[in-house]
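As you look at this complex, bear in mind that one protein chain is not there, while each of the others sits in place.
Letters A, B and C mark the chains as written, and numbering starts fresh at 1 in each.
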Amino acid sequence: MSIRTEPVTMNVGPIHPSTHGVFRMRVTFDGEEIIDVEPVIGYLHRGSEKLAEERTYTQVVTLTDRMDYVASMTNNQSYILSVEKLAGITPSPRGVWLRMIASELQRIASHAVANGFLINDLGAWHTPLLYMLREREKILEMFEMLCGARITNSYLRPGGVFMDAPDQFWPALNRFLDEMPHRIDDIENLLSTNEIVLIRTQNVGVLKKDECLNASITGPVLRASGVDWDLRHKNPYDYYDQISFSRPLGEIGDNHDRFLVRIFEMRESLKILRQCIENIQPGPVRPKEVPFLVRPPKGDSYVPIESPKGELGFYLVSDGGVSPFRCHVRAPSFINLTLLREMVLGDKIADLFVTFGSLDVNMGEVDR
Amino acid sequence: MNTVMDSVVFKFIYCHLVSSNECVDSFRILGSGFISEKYSIIGFLITSLILILILINGALVGVLALIWGERRLIGRFQARLGPNRWGPWGIFTPVADAIKVMFKEDISPRLSDKFVFVLAPVLMVIPVLMIFAVIPFGKATFLTDLNVGVLFILAITSTNTLSVLMAGWGSGNRYGIIGGLRAVAMLLSYEIPMALAAVGVILMAGSLSIIKVIESQTIPFAIFQPLGFLTFLIAATAELNRSPFDITEAESELIAGYMTEYSSMKFGLFFLGEFMATIAASAVIVCLFLGGWRGPEIIPSHFWFLIKWILMICVFIWFRATFPRLRVDQIMELAWKALFELTLINILAVAILMLIWPDPTILELWIMTGINWIIFFVSLWIFGKLLGPKPEQKDGVSRKIVLQK
Amino acid sequence: MFGFGLIKGLWVTFKNLIGPTFTVQYPDKRVGLFKAAKYYKQNPFSFLKSHPIDGLKSIVGQAVIKEYPDQFPRFRGQEFNWYEDRCTGCASCAKYCPLGIIEIETHPGENNIQEGTSYDIDVFDIDIGRCMFCGICVEACPFDALHMGSGFEKATEKREELVIAVDELRSADKRPSTWFRPQIEQSSYQPRDKEMDDFHDIGRHEKPTKEELTERWVNER
Partner (left out) sequence: MTKVFSGEMIRELIDDLEPESVVSTNNDSVHIKSESALKIFNELKNKENCQFDLLSSLTAVDYIDRFEMVYHLTSTVHNHSLVIKLICGEGRKEPKVSSVVSIWKGADLQEREVWDLMGITFENHPNLKRLLLWEEFPGHPLRKDYLR
């Protein structure tokens, strides 16, 4: 006897608990097995690139905050580096160190959120997520000390940062650096040896090295597949060339490797932060001669940086005016979505969300 | 009727209603009953109704308490406070929840199968309430002492599979259908290890009556046969659709699974049924494995039962706060490849031990316990090796994170 | 052994069960006797005497006291602080606002003739319903007349009420944030503790002495 079956097509999203925003997938199931996935994006499209063409170079900083709202400091950094290259501004050393501290803190926060939500997609009742958010909260508080906002920072300016760190920032940072390793250990105890997490994530959503590179996938996802490609190391921007750190590399490139690579990168970021604190010297945070209205000469610039999600770069074209002629964002989470279909084909429904979560996609950045 | 009269509570109410020879005078506080013995059946019915009323209301209050307790406790597990605004320590939060649920708009989708859609939540609650009938809440405090009590519980709990399937099918929603089908697959599979785990208990007790099971627990069966306890606990968690087996609801995958289209009081009934099932299942586990109301007689037996009951519920909440969800095929694998065999091993071990010591003394009981624990660890180790996570990939690539200097 | 990782996980959650919580309660929280007495700055006995009802509640841990989350002086809040005496009506803030939500109308004024002619402000509307609190207007202000506020409780039911008009700006509490104002931050100023009413204290320039003013305005001419 044969049972007649037929595939079911279902809309997952745009309103769904684990699509991390307004992402929509048109999924076709055969029983529990996925036979087709088509991502549909654009529900959060705000036209940031067009808006940037009507704003001055300083005002665009506020737009970049809102692209990847989990990692706005690195967005600022990438944009500012592009502007500095375009306008030929030499930043102040203290400003550069400060923005490195800010971006490494942001990396920890972003990875914490990514891993927390990944485990939430696995179905843990928000517990690891809340532990991660607890640590992120401390980082956001430090951001509030630095720049008066927790998420939409707008802390960086062409030439450095807008204001020196207040006195209370340094003790808070040191306390955080002392506490954080124990918190990461806690999370590892809770999850890294947990048999349920292991059987759920291992050998699921495997990305091979070549596929990854060919699809322009960057960041922790690429490193989890075993490619040693970290722009902080390979193409050091700011003062990353003065800092020694190691890059965690996975071997297989499945969801578990991506999870572990993020955990290890949080530890490495703590190391970088310690070296930043050792190296930072008093001085001005921003050169006096940088005007409020930057007018770069004609030309274009593209400075990719290693954001928590991957290679993030702003391609700016100037026509000599006060606002960019064209501003293109190379958004890592947008491009990391390229292989989503190939990753989940043949897996079960439950794995779809775990794989999607392990890519660490931020819809604000995907749709811009 | 005789077994019913063993219950203190029943006798107490009954003797105030009926003037009967069965009643000992010391039981009466307010004088003798007003119904003559000829019509004692009326008194019997009225007593039953009163007790049912008490029990159902008690169960509802228990659900409210559980909602509050679960939210507070999960809050604390997650290093936050939980609801604490409405009333002292937030104890009125479930009341507010109940009021909110009642006043929500009752929506039934156009594509739904109306009859099935409405019937499903009702079917969810009734079987759970029926479990309470056979649970002894203390020494000589029970509604009825069914001589097939364990069988009754196993039979009754399996009907909520039907309710979940009806809800999933009736709502005409694809998430609902997937949730309902998952539920059928999972709940039916876990009936078997659950029943087989109970067999170990029945073997030792020599009776299907829950009172007899409790009385036979000189050493609580949780300690005596850890394998049986573990499998029963896991199977019960799965039967309850609680984390880590909540694939039927699967918030992060199926939104709310079979409950997706339900709103208002229909949703409330599902909620009620689920929480009541947690309470009932904890009571069953306490009776079968933790010695029921037995305990040192410093405090009354009812309190022993209550303490064990609450602790058992807390363990369920603890599991929910800690474990991620299993995938559907892994859940089936666990049921058929691990729990099924483990329960068989347990039955075999218990049976052989009983053959060796047909009438064990306390010392012999402890020796049996020790042997059972050895079997427990050995079998867990073997099954972990066979079914646990494999560190290597299929083609033999070893897994490690390399720190590139 | 299989299951060991699960037990480790259970242990971590149990540690957090008995550990501290990280919830910040706002706007009030319930406390026991000692904390309530500390809040009212009394010892427990005199607190029980002076607040009998609160005292009884506090014995079961139910006394209600006000609670605010930690806030740092640079916090960019609502309720812009504007010092009319410092404002020249140059409209830099309106120009640099990325959203164009500041509206300024001026006319040549009679004030401050000594320091050069300035403009009187007729209209100074900030539509904080559309504001994203980036603080670029504050950064652009050349005379430190406009400051970010430090409040965060200005919730209303209508969008129109979110437009801060000039009168409201004039009369509002002056609790400026230290965003982009290092001169205030150096004096370790906390917005919640005290108001900054005097427009002389707020600027980034030294307050001129009388001699300097005489030198500048009398002797040089």
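Here are a few things to note about the model shown:
In the analysis below, a contact is a pair of C-beta atoms (placed from the backbone, for glycine too) under 8 Å apart; a residue touches a chain by one contact, two chains touch by 3 or more.
Remember, predicted model here, so these are calculated numbers, not experimental data.
In the full complex, the chain left out of view touches A.
When you scan A:Asn11, A:Thr90, A:Gln168 or A:Asn214 for touch with the missing chain, the hit is A:Asn214. From the options A:Met25, A:Ile41 or A:Val285, the residue with contact to the unseen chain in the full assembly is A:Ile41.
Of the listed residues A:Leu130, A:Leu270, A:Leu337 or A:Leu359, the one in contact with the hidden chain in the full complex is A:Leu337.
Although one chain is not shown, part of subunit A still touches it, namely residues 41-42, 45, 47, 49-50, 211, 213-218, 227, 229, 234-236, 241, 299-300, 302, 304, 311, 313, 315, 317, 325-326, 328, 330, 334-335, 337-339, 367-368.
In the analysis below, only the chains that are shown with their structure count from here on.
With respect to subunit A, maximal separation of chain centres occurs for B (centres as means of Cα atoms).
A comparison of C-alpha centroids places A closest to the centre of the full protein. Between the Cα centres of subunit A and subunit C there is a gap of 31 Å. Here the spacing of subunit B and subunit C, counted between their Cα centres, is 54 Å.
The set of subunit B residues that touch two or more partner chains comprises 77-80, 321-323, 384, 388. Residues of subunit C found to touch two or more other chains are 2-3, 6, 9, 12-13, 16, 22. Residues 55-56, 58-59, 61-63, 127, 131, 134, 137, 141, 144-149, 152, 154, 162-164, 166, 168, 186, 189-198, 292 of subunit A are the ones that touch subunit C when the two sit in their complex.
Contact residues on subunit C toward subunit B in their complex (touch as defined above): 1-3, 6, 9-10, 12-14, 16-17, 19-23, 25, 30, 60-62. The touching residues of subunit B, counted against subunit A in their complex, run 74, 77-80, 174-175, 177-178, 182, 243-244, 246-247, 250-255, 320-330, 384, 388-391, 393-394, 397-405.
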